[in-house]
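Yeah, one chain of the complex is gone here, protein chain that is, but the others are all in their spots.
Naming follows writing order (A, B and C), and every chain is counted from residue 1.
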Amino acid sequence: MKRIGILTSGGDAAGMNASVRAIARSAMSAGLEAYGINYGFAGLVAGDIHKLESIDMDGIISRGGTVLYSARFPEFAEEKTQLKGIEQLKKFGIDALVVIGGDGSYHGAERLTQHGFNSIGMPGTIDNDIPGTDFTVGFDTAVSVALDALDRVNDTATSHQRTFIVEVMGRGAGDIALWAGIASDADAIVIPERDYDIEAIAEKIKQNRANGKDHNLVVLAEGVMSAAEFKEKLDKFGTLHTRAITLGHVQRGGSPTVRDRVLASRFGDFAVKLLLEGKGGLAIGIRDNKLVASDIIDTLENHKHITDVSLQDLNDRLRF
Amino acid sequence: MKRIGILTSGGDAAGMNASVRAIARSAMSAGLEAYGINYGFAGLVAGDIHKLESIDMDGIISRGGTVLYSARFPEFAEEKTQLKGIEQLKKFGIDALVVIGGDGSYHGAERLTQHGFNSIGMPGTIDNDIPGTDFTVGFDTAVSVALDALDRVNDTATSHQRTFIVEVMGRGAGDIALWAGIASDADAIVIPERDYDIEAIAEKIKQNRANGKDHNLVVLAEGVMSAAEFKEKLDKFGTLHTRAITLGHVQRGGSPTVRDRVLASRFGDFAVKLLLEGKGGLAIGIRDNKLVASDIIDTLENHKHITDVSLQDLNDRLRF
Amino acid sequence: MKRIGILTSGGDAAGMNASVRAIARSAMSAGLEAYGINYGFAGLVAGDIHKLESIDMDGIISRGGTVLYSARFPEFAEEKTQLKGIEQLKKFGIDALVVIGGDGSYHGAERLTQHGFNSIGMPGTIDNDIPGTDFTVGFDTAVSVALDALDRVNDTATSHQRTFIVEVMGRGAGDIALWAGIASDADAIVIPERDYDIEAIAEKIKQNRANGKDHNLVVLAEGVMSAAEFKEKLDKFGTLHTRAITLGHVQRGGSPTVRDRVLASRFGDFAVKLLLEGKGGLAIGIRDNKLVASDIIDTLENHKHITDVSLQDLNDRLRF
Partner (left out) sequence: MKRIGILTSGGDAAGMNASVRAIARSAMSAGLEAYGINYGFAGLVAGDIHKLESIDMDGIISRGGTVLYSARFPEFAEEKTQLKGIEQLKKFGIDALVVIGGDGSYHGAERLTQHGFNSIGMPGTIDNDIPGTDFTVGFDTAVSVALDALDRVNDTATSHQRTFIVEVMGRGAGDIALWAGIASDADAIVIPERDYDIEAIAEKIKQNRANGKDHNLVVLAEGVMSAAEFKEKLDKFGTLHTRAITLGHVQRGGSPTVRDRVLASRFGDFAVKLLLEGKGGLAIGIRDNKLVASDIIDTLENHKHITDVSLQDLNDRLRF
């Protein structure tokens, strides 16, 4: 083992740079070399690969986005493209690859592993929807950015006694909605993992209003429907002065939080440790506050992310 | 002069609370009483009026929204409603009224003045579109919030070499777009005060990209068109990997910036000073960094806000 | 069980309000009443106690400090004062007490429990130094505030090639220093749990500088020594352009992070659940990402907080 390749893939997440830095620096500390691969699997196949120096990693821990760029590359589903990628890795003398990203990125790492090339998947996505880990790098920052907006919306809602319906990201998962909703004192949190009762939500808002609450908030996961659609449905149950907001892409970027920086640092260092021990074909995660690694093929094929839906019940108990 | 009434009206803006506090505290310092009127002109007519104590003003300088609430109230266009409002003011022994808000709010103050009730308009709107002042309270915070999002979007754009079209608020004025655009290194700023050449914008983006810039940004004022519409038009000129974002209501709220807090403090104190000097029927502003007051009727009927469109030229000279 | 008392004690921490809200709201959801006790144990003894309504809890989740105030009260070490406190609780018909705070606060709760009054300790301190839990409410916010300052200091250090020694809080624990140090790419982290080799630190800084790093940072836990003392020692090993900074009280306050708000919400709800089950005399915590409760007397007498010192080794592997 002499050279580790690193790539970021899929939607960008805050902390991807912290992840790249951790892998590269930890590798260097162990006497290995680190190679950066630009534009994810597309750059891998194209051979857009360069040696990383420690100084290149300086200061990037605090920056959003990814210095290795990212790209969509559906062509990597084809075997011949995968083999072309492995060829490039061998050309650069790279012995193992760490892929930082979400679901799709993991599948790329899985395929390389199936072809015998040692690859590790590291969770980097805002959606927190990766099997094999309680938390992904980027999730804490995304929720923080969403909360910042929700705190501001609460201000405005107060001034006008409005009901804001705020759609947050998360793809098929309700994690961002649940955390952001609890933290922003939402009247209701609506997630794809559970049915919702719109009449009960309208009733709750009216009741809260009757009790003197002067602002109302529904946090809606994008996996359920759009804020505009939800508003339309809710408006049928009375005059709640609704406004629909979609937070959108602004949730992706930004300087990562402490949590995401430390988690990325731990993940990156752990990946290098595993590779040094001769292990591979793994998905890295944190479970019950401990670093874990599981077989990447088994993880992707037999497990799925479990959202902690009990947080919705918690919110119901803490609502006005 | 013994009692000053205060109301906030129209869309809320950060710094409205700082404005209320400044009027109330400055009035109290001069031995006057301050009365808060809830829900703008609607609350005025309904008599939703209460005495403000100094301690009520404690801590509100740092909060977004408005503790006096705000409301739309088109009925105030009718004379009999206006007279009803004056009746309420007299019932509470209020001698003069300060109205914090935007365009529409000023018209309310103007009408009361025309009926002989001494009223002062104080600029509180994120749009910066009030005649008689270079800056409104709320503008600096709104641009700051927008910039925060734009800095994050630049991170994401970098990772994917995307062109983001970000629609910011401002109603008919391009001020938010201009300031936020310059501050975020936008490739182009599109404002309602000037025609735009979409082909030239596409060309500029391509050229910047050819020169190595790995993210592109168009800041679009809502007064021109929506981000989605602009994206559609821009996409006709080639593959620029466009994404449309509408920042929306999150620009309104939030803890006011230093500028907005100090400006609100100066405006509020100035309004009280004018009333103590027996003046009224005025619109307050800051021009060339000096506090000014102009006749509110003349200001509304014969003047309009002039956006400093030369900022667009400045941005063109500073673009990549 | 009909009435739950709540008090905050010791140094304030972000998330104390979120904790109060969670206990009160969860209690109300279960049909109980919640009583707030002002100024910690001092207010308890003085009978400064009032019923909390749901609307009082509105909006406080986002605010730093504590709406119940806090106070030092060494007199509570005396038995007769403790009994006076219990008398007050009985007078108000309060059946159980939740104490939010750090070490000292826990001892108060322990003593009441020893006198037979059902009390629960809930971890609220920035220092993360409570036995029985991996994380305390307030820790994540304190580290975030520290990191914000460290990111800024890195900017300045870059401009002048300086070595900044930044002293962070934590009392006897190095947790804040470790997390903030990893997240800010510190050249060295110095904590009370481990000896430090100042010559090695100076050597590392020189070496990093020789390799092109243009800013240097030592994050120092206040439990070791002051920044000024450390600077003096470090200056003996050569011209490193050192500057000493003490972050101080600004680390305490501020709007709590998502983590702290959610953790506080979970803790508060859990405390109510335990009380409803007839349990008490407990210290609440989160261990391995699971809510846990341990005997408060045993926890305080036989356990102590274990700082994860392996984070220092991690930082050493990730340094430039």
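Following the convention adopted for this analysis, contacts are C-beta pairs under 8 Å (C-beta built on N, C-alpha and C of every residue); 3 or more make two chains touch, one makes a residue touch a chain.
Keep in mind that this is a model prediction, so the values were computed, not measured.
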May I ask you to name the displayed chains that the omitted chain touches in the full complex?
-> B, C
May I ask which residue of B:Leu44, B:Ala180, B:Ala271 or B:Ile284 touches the chain that does not appear here?
-> B:Ala180
Given the contact definition stated above, which residue among C:Ser19, C:Ser54, C:Ser70 or C:Ser184 touches the chain not shown here?
-> C:Ser70
Among the options B:Glu33, B:Asp140 or B:Glu222, the absent chain makes contact with B:Asp140
Which residue of C:Asp12, C:Asp48, C:Asp140 or C:Glu193 touches the chain not shown here = C:Asp12
Hidden partner chain, residues of subunit C it touches = 8, 12, 14, 16, 63-66, 69-71, 145, 149, 151-156, 158-161, 164, 214, 243, 245-250, 252-254
Residues on subunit B that touch the omitted chain in the whole complex?
-> 21-22, 25-26, 29-30, 54-55, 57-59, 61-62, 134, 140, 143-144, 147, 151, 154, 158, 179-180, 182-185, 211-213, 255, 257-259, 261-262, 265-266, 268-269, 287-290, 311, 314, 316-320
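The criterion applied here is as follows: only the chains that are shown with their structure count from here on.
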Distance-maximising chain from subunit A - centres being C-alpha averages | B
Working from the CA atoms, figure out how many degrees subunit A turns to land on subunit B, in steps of 5.
-> 180
What whole-Å value do you get for the distance between subunit B and subunit C if each is reduced to the mean of its CA atoms?
-> 40
Hunt down the residues of subunit A that sit against at least two other chains at once, touch-wise.
-> 151, 154, 158
